[in-house]
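Apart from one protein chain that is not included, each protein chain of the complex appears where it belongs.
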Amino acid sequence: MIIRVQNLVKRYGDLLALDHFGLEIKEGEIFGLLGPNGSGKTTAINCMLSLLKYDKGTIEIFGKPMSPDAYDTKRNIGVVMQNVAVFNELTVLENIRYFCGLYISDKAERSELVEQAIDFVGLQDFRKFLPKKLSGGLLRRLNIACGIAHKPKLIFLDEPTVAVDPQSRNNILEGIQRLNREGATIVYTSHYMEEVEQICSRIAIIDKGKTLATGTKDELKSMIKTGETITAEIFALTDGDIEEVRGLPHVTKVTYDSSRLRVHCSGGKHNLIRLLDKLKERDISFGKVFSEPPTLNDVFLEITGKELRD
Amino acid sequence: MQVFKTYFKIISQTRTSLIIYYVVFLAISVLISRYSTQPASTDFTESKTRIAVINRDVDSSVVQGLIDFLAQKNNIVDIEDDAEKLQDALFFRRVEYIAIIPKGFSEDFKAGGSKPIEKVIVPGSTTSRYIDMHINRYLHTASITASYSRLDADNQARLVSESMAAKAEVKMLSKTTSNGFIGYIYYYNYFAYVILAISILGISTIMMVFNQPDLRRRNLCSPLKLRSMNYQLALGSAIYSVACWLITVMFGIVIYGESLLSSGLLPMLILNSFVFTIVCTSIGFLVGVLIKSQNVQAAIVNVLSLGMSFICGVFVPQAILGKTVLRFASFLPAYWYISVNNAIGDLSYKADFNKILIPMLIQIGFAIMIFSVTLFISKQKKTSNQ
Partner (left out) sequence: MLLFHYINRLKCLLRDKETVFWTLLFPILLATLFNIAFGSITSATEMFSPVATAVIDNQAYQDNVPFKEALKAVSSGEQPLLKVSVLSQDQAEQKLKEGEISGIITVSDGINLRVINTGLYQSLIKSFLDEYLQIEKTAGAIIESNPSAVQNGLFNSLADRRNYTDEISFSGAEPDTFLAYFYALIAMACLYGSFWGLRNVIDIQANLSPLGARRSVSPTHKLTSIVCDQLAALTIHFAEILITICYLVFVLGVDFGKRGGLVVLICFVGSVTGISLGTFVGSAIRKNEKVKYAMLNGISLSMSFLAGLMFIEMKYIVAQNVPLLSYINPAALLSDAFYSLNIYESLTRFYLNFGLLCSLSVLLSVASYMLVRREKYASI
């Protein structure tokens, strides 16, 4: 285990930010912390990094308890904060060099790493720019470069794609996968489930400071009842029609809203055929029809009773 | 030494602010030490006070004699006899004393009457007592001469002015007779204010960059030891302060040149100011760790630099501050800096090296203490609650 967190409790006054939060992360994973805004993702990361005091619980990184003075542990960690944390007074190059220099004392090695980091995030043309001259996306990339330049074994990325244009976003996501291939274990937080689904090998779903479920995306999806969601565009539908649909086998939930019929089915075969038969039987005309496997949103919805995106 | 190097990159990025501060404070210290001499009342070379004499009476021999006598001792400024103008002259200190000889004064004086000379003075002025003394002495002598001597009016006037000239001889026992030393001692006293303000402002300006919450967290996540980071920051701050100190010392030499160099006191003044600079660095460093916004910075700098200067004897000489205040001030480092300076000023006639050495050690003690407190606070802030 690279990270082991047990029973972590953190309060902000009356607010219970982390409620017996637990986590285990293995080497080589891209581990996703998925949860809505305010669910405690950043708090959990800050506690793991010993930036925040917590009320209860244990945190071990690389098998050793984490503390503000665990410098050997810190040497192998890279952090990319949610907010851009760079010196506005230093140029792109100087910023990366500074942060890399906090970890690497050998000068030649450092220059090499700094160049690699610049290539990695694609800031070659902006070496001499001050941060305030960079666009939002480029600034984010600089923020990442500062966190990973020293090639850490464990990287925390706290919502690195917030406020980033799609192009930079893909660049960043690819980069994270590349870092992982090169051997880094990655802890990734986001409230964009697509991202998490796309890159994470394991995921923890968090809400109200608790870990609700942990596993690969398939494991998570198999935890819930929904096996498939069928959506059909139908312009006119009576309550009776809906009741009929609801009566079909394996159907767990039916919603009809703005000309869209959504039918949630538990596992099993021929759900789509059965639905189409029913529609034909009742002579209901329909437009596009498609079937989807469950998303993390469905998982979240089922566990917490609310949508991940509000 | 990453942090250390970056410290100087940030200094060069914030140089405009730092230069503004430096220019302001240097100008203040130069102006203040140039224009402030010791108060007239405490000096032998009785400095001349600017006074106005308004004669509303006739030009009698007694009036004329009095005016001549006052003119010898003071600088007489001509002002029209107009209430508004006189008031303005006092307001802007073109004169510090206005003597008005009322109508009918000479007649009354001759008759042994008690009509007084009217005076308008700057409130609370100490020099006015000297002028009162001059007038009283002259008129007293004139009145006694008039009533007892059998001389004619002209001879009376001559006798009075002759006897007014009598003076006790004063011998200075000091080795150096130069009177100019006061200037540079003052310069080094004001130095306390300047270096205090410039250190706190400069260091905290730079430290605020390092203490931006997100940047600080990123630094804390690195394997760089907090202690090492703090030492590098402190070293950077110290070099900055020492640079300011060096320029200020150079300026002092430029301004006071010969008199300072020949006094032989320069090495000690330099040593003392260097020690104090170290104290100021530690204070600046402490403030830098504590504050977050620039408005707060301005307020704290003013309270610390002006407040300490006033009660430790930078602006108001220690000699005239009350005992309780001085006892209170002795808990502040500037008090010890100033007392060393004063002791250095006294060296020409009284060599008491304990009065120089011990307060310097006390200052170093302050620096160590403040620096330790800073490290402690910094450690406490390492993991936060928020």
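Some points to look at:
Letters A and B mark the chains in the order given here, with residues in each chain numbered from 1 onward.
Please note the rule applied: a contact is a pair of C-beta atoms (placed from the backbone, for glycine too) under 8 Å apart; a residue touches a chain by one contact, two chains touch by 3 or more.
Just so it is clear, the structure is predicted and the values come from calculations on it, not from any experiment.
Of the chains on view, those touched by the hidden chain across the whole complex are B.
Contact with the undisplayed chain is limited, among B:V3, B:I76 or B:V160, to B:V160.
Remark: the omitted chain is touched by one listed residue; of B:A153, B:L261, B:A298 or B:L361 this is B:A298. The omitted chain makes contact with chain B at the following residues, 14, 16-18, 20-21, 23-24, 27-28, 31-32, 35-36, 41-44, 83-84, 86-88, 90-94, 99-100, 114, 116-125, 132-133, 135-137, 139-141, 144-145, 147-151, 159-160, 162-164, 166-174, 193, 201, 205, 292-303, 306-307, 309-311, 315-316, 319-325, 328, 346, 349-350.
Heads up, the rule we're going with is that only the chains that are shown with their structure count from here on.
Centre-to-centre spacing of chain A and chain B amounts to 64 Å, using the average Cα coordinate of each chain.
Residues 12, 46, 49-53, 68-69, 71-75, 77, 79, 81, 83-90, 94, 98-99, 101-103, 146-147 of chain A touch chain B in their complex. Of all the residues in chain B, the ones that touch chain A in their complex are 2-3, 5-6, 9-10, 13-14, 209, 212, 214-215, 217-226, 382-386.
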